[in-house]
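Only one protein chain is missing; all other protein chains are in place.
We call the chains A and B, going by the order they appear; numbering starts again at 1 in every chain.
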Amino acid sequence: MAMATATDLPTIESKGFIHRNRMKIAPWLFLAPAIIMFLIYVILPIFQSMSISFYEWDGLSDPVFVGVANYIELLDDELFYTSLKNNILWLVLYMLAVPAGLFIALFLNQNVWGIRLYKSMFFFPFVISQVVVGLVFSWFYDPTNGILALIYGIFGGTAPAILADERYVTYGIIAAGLWPQIAYCMILYLTGLNNVSPDQVEAGRLDGARGWKMLWYVVLPQLRPATFIAVVVTVIGALRSFDLVSIMTSGGPYGSSNVLAYYMYETALSEYGYRMGYGAAIAVVLFLIMMVYISFFLYRMYRQEVEEG
Amino acid sequence: MFPRPIEKSSAATATTYKIALPIALIVWLLPLIAVMLTSIRSVGDINAGNYWGWPSSFNMVENYTSVFTNTPMFQYILNSLRVTIPTMAFTIVLSCLAGYALAIYRFRANMLLFFIFIAGNFVPFQILMVPVRNLSVDTGLYDTVTGLVLFHSAFQAGFCTLFMRNFIRGLPFELIESARLEGVGEFKIFWYLVVPLVRPALAALAVLQFTFIWNDYFWATVLVQGDHALPITAGLKSLNGQWVSQWHLVSAGSILAAMPPVAMFFLMQKHFIAGLTLGATKG
Partner (left out) sequence: MKFTIKSAVLGSAAWALASTAFAGELVINYDGSDPAPKAAFTKVIADFEAANPDIKVKWNLFDHEGYKTSIRNFLTAEAPDVAAWYAGNRMKPFVDAGLFEDVSDVWESAGYNETLAASAPSMTIDGKKWGVPYTYYQWGVYYRKDIFKDLGIEVPQNWEQFLAACAKLKENDIAPITIGTKFLWTAAGVFDYLNLRTNGYEFHNDLTAGKVKYTDPKVQAVFDKWDELIEPGYFIKNHATYSWQEALAPMVQGKAAMYVMGNFAVAPLKKAGLTDETLGYFQFPEITPGLPKAEEAPTDTFHIPAKAKNKEDARKFLAFLAQADVQTEWNETLGQLPVNSKSQVADDQFLKAGFEVLNNAKGIAQFYDRDAPAAMAKAGMEGFQEYMINPDRRQKILERLDKVAKRVYKK
């Protein structure tokens, strides 16, 4: 490697030091840009938010330290509880995306003509922006012109105003969110199904396993990695449910479709908000909920890393 | 293969399946089909509530022209590209370097750093919102495309580093070892040996990033506000406030916003799915 020696010609001493320690220094040089950026934009802000949550601050004048007052206020804030309740609803119902995705994947896991095109068309909703999904579903639910009104009309009924009724609104938004999420889970399972060992399936068949039994005892265990990823991305998707709420209802009517992610934004940055400290306190709560899942995920990754060495 | 291949079933089942497929697809994509149809309807149809019947006239050219001439849609699309493309490039550089370091070198903080990158990737945006916005305001990056690019690059570095690290780990380590024995510098190994090998991963990462960044709405709302920098997602939301009940325009705008990632997906499908399902087959 003549080229290497020709260019690697700094002074002898420095070469000596760098050369001796290059295996120690090199990784840090490679890592430096990413670490610096990540530190500035992700790691430090987490701690800054935690600190801001102890202040009362409108973003205009100077912040005032208030201790845990923001958290105490949270405990007595109906809108916070509504948001929390809706977040749980999101978490639970969003999970439907996993079996639904599996179901569609099983349906599409065939070798007929054109199936590849079908698979990619089924995946479409995931590629589209949630803003578009939100707009489309808002219009679907429109009680005068939407498809829902049309369907009710056929049966002679009047469609409920899904997005204006506190009883249905969250379910309506979750349904919109499920559409792309199911597509996501589907693609994870399709890839997983590709890797299911044909031998084991055959062996199962010989043992007389069919249908559900085969799925449950033979196929699903092999799909565990796909299931794991599907659950993780679905949980994260559920907790990040900001876009759809913002587009479809802005948390309304009267806050009944709010979720923590949107409530935080509304408190801290929206027209009537600008309570940065209070918003930060909500964000901290959301962060702690998410940390449960992150820790779980990391623990599993850790075990796997250790096994692999 | 599971379920049992349809060609091995009875002819009746196979036929049913082949009929069920397109029907299922139409039902599944009904929202999109409706939007496409609406985007070519006339104002008359919209006002008459004719959303689902046959269009009284086809106004595709008119509607889309109207979107481009009466709104900053072109600017929004341009802004989205100005955010998306540099972010893609920048993130890939960051994560290749970092992923390489985490995959190849053994040092004490390795695992910790790796986990921090993963964890950061899952953090809720809201916990970053206020400080990142303040930082942008203080550095003059608020309401600029650059501000969005820098944030997205930094945040996405988490996921991309995880991705690159796992990919590079799968490369034959002996190649690197032997290059080292020959005395090749560390950066040269990275540049001449590793980068060519990770090209497929780069492609996968690029399409994924394109989609993620293009579709971002939250940060576009928080860090940008003027038409000069607003990406199409936030722009569409703002236009929706102006296009009251003009569903033909909303639909046309939505289609425009959806088009680039859909096109990207179709062109690079294999890479896209490979990127997205990384980890779904092993681990």
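Odds and ends about this structure:
Just so it is clear, a residue touches a chain if its C-beta (ideal position, glycine included) is under 8 Å from a C-beta of that chain, and two chains touch if they have at least 3 such contacts.
Everything numeric here is computed off the predicted structure, so don't read it as measured data.
The chain omitted from view is touched by exactly one of A:119, A:240 or A:275, namely A:275. Residues 58-61, 73, 76, 78, 142-144, 161, 163-166, 252-255, 269-275 of subunit A touch the missing chain (whole complex, contact as defined above). Residues of subunit B in contact with the chain left out of this view: 136-137, 140, 142-143, 225-228, 237-239, 241-242, 244-245.
Keep this in mind: only the chains that are shown with their structure count from here on.
Taking each chain's centre as the average of its CA atoms, subunit A and subunit B sit 14 Å apart. Across the complex, subunit B meets subunit A through its residues 1-3, 5-7, 14, 17-18, 21, 24-25, 28-32, 34-35, 49, 51-52, 93-95, 97-98, 100-102, 104-105, 107, 110-111, 113, 115-120, 122-133, 135, 150-151, 153-155, 157-158, 161, 182-188, 190, 211, 214-215, 217-218, 221-222, 232-234, 236-237, 240, 247, 250, 254, 257-258, 261-262, 264-266, 269, 273, 276-277, 279-283.
The touching residues of subunit A, when paired with subunit B in their complex, are 1, 4-5, 8, 22-24, 26-28, 30-31, 33-35, 37-38, 40-46, 48-49, 52, 106-107, 109-112, 115, 118, 120-125, 127-133, 135-137, 139-140, 144-145, 147, 150, 179, 184, 187-188, 191-196, 198, 201, 214-215, 218-219, 225-226, 228-230, 236, 239-240, 242-243, 246-247, 260-261, 264-265, 268-269, 276, 279-280, 282-284, 286-287, 290, 293-294, 297-298, 301-302, 304-305.
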